[in-house]
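I have a structure I would like to understand better, so I am pasting it below and will then ask my questions one at a time.
Note that this is a trimmed complex: some chains were dropped, and none of the rest were shifted.
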Amino acid sequence: MIQRMRRTVSDLHAELVRYDLVAWTAGNVSGRIPGEDLFVIKPSGVSYDELGPENMVLCDLDGNLVEGDHSPSSDTAAHAYVYRNMPEVGGVVHTHSTYASAWAARGEAVPCVLTAMADEFGGEIPVGPFALIGDDSIGQGIVETLKGHRSPAVLMRNHGVFTIGKDPRAAVKAAVMCEDVARTVHVARQLGEPLTIAQDDIDRLYDRYQNVYGQRSPR
Amino acid sequence: MIQRMRRTVSDLHAELVRYDLVAWTAGNVSGRIPGEDLFVIKPSGVSYDELGPENMVLCDLDGNLVEGDHSPSSDTAAHAYVYRNMPEVGGVVHTHSTYASAWAARGEAVPCVLTAMADEFGGEIPVGPFALIGDDSIGQGIVETLKGHRSPAVLMRNHGVFTIGKDPRAAVKAAVMCEDVARTVHVARQLGEPLTIAQDDIDRLYDRYQNVYGQRSPR
């Protein structure tokens, strides 16, 4: 189980690279071991080319290293806080992807003006507080913003994006879609105001996508 | 014939990826089986890496699954409506490509200010209505907008792009060119107003391109 999650988490970092969500080592994926108080996360400062199942790091839910030759990602405390406080979450992703981080730098939520946003995020992508690394501030900001919110993504002010999912693949999908819609809405707004989508229609789209889409509920 | 179309449609999805028109699984190609009331389409929620002729789905013109182990794309009803109502169409493509979707979010047609647009689209790229997934609304919006229009592409409001062609390759070409000109005209307008092209010149360019260009009329 742990070995499989090491492989999954390692492989998923390649999606961050493929979708251009990360520069150098600035982004990370983690995955909870189902039924255990443990999660697997990227090692700190290691480049994406050098990642493999063997150098992934296993941590407990306080972010302490349990198994691994490397230090865990410097964002481990934030991931751990999410796992401790949101038991339904099985995967967490963090990136500084360009367009999402630009909205975050202005402290502005991405408005829901695309049907794909209604599908995936069920409304706007919200902004979380400014928080420094080093204690539970970032984790708290994520959880406070996402608890009870439809969106699996939060734009942390002046920082970047955190996304959650039932497993690490779902969290990576949310990170990919977050940047995609953040970019499209940015581009739309450069030349005028996007048209709004009625709340009723957003609700219908969200409901349908979460319950009908895909082969067997991909998120 | 069906096997060959499965291969063609499967392969053409790689062009959507190559030209950066799709994120995750959000885009699809279909192709009509010539002389049959059938078409081949992408399975729902399957990633582009995992596509192959064998997991393509065969549907009838009401969008019902005829052959295949997977559910068809959630956009199948829209493709089916187009095939039922536009017998000259042999291929349909749907994407949420960034720049085209940004024009769609503002509900604004892309004006014809490039000779390449005159060639391919014969004028502006028009906007279709806002329509919810789940019934024939999207298909109707596509057909109402494109029937009798030169453009093989429609920007569906707050949603994305649908393109048509005599075969799936032509529809994919239209999707690639639609994003290309949507981007160039967007960039042009960021710093001022593009110069217009006289209607006469647009007509001449369109006529020439449709009748003279290529080895043997590629569209």
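Chains here go by letter, A and B, matching the order in which they are written, and residues are numbered from 1 within each.
Convention: a contact is a pair of C-beta atoms (placed from the backbone, for glycine too) under 8 Å apart; a residue touches a chain by one contact, two chains touch by 3 or more.
From a predicted model like this one, the values you see are computed outputs, not experimental measurements.
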*asked:* Given 2 placed copies of the single sequence, give me the total number of copies for the whole complex.
replied: 4
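Going forward, only the chains that are shown with their structure count from here on.
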*Approximate Å spacing (C-alpha centroids) for the pair chain A, chain B*: 31
_Contacting residues of chain A [partner chain B, same complex]_ = 19, 113-116, 173, 176-177, 179-180, 183-185, 187-188, 190-195, 197, 201, 204-205, 208, 212-215, 218
*Interfacial residue positions of chain B with respect to chain A in the complex*: 23-26, 43-46, 70-71, 74, 96, 98-99, 101-103, 105-108, 130, 132-134, 157-160, 186, 189-190
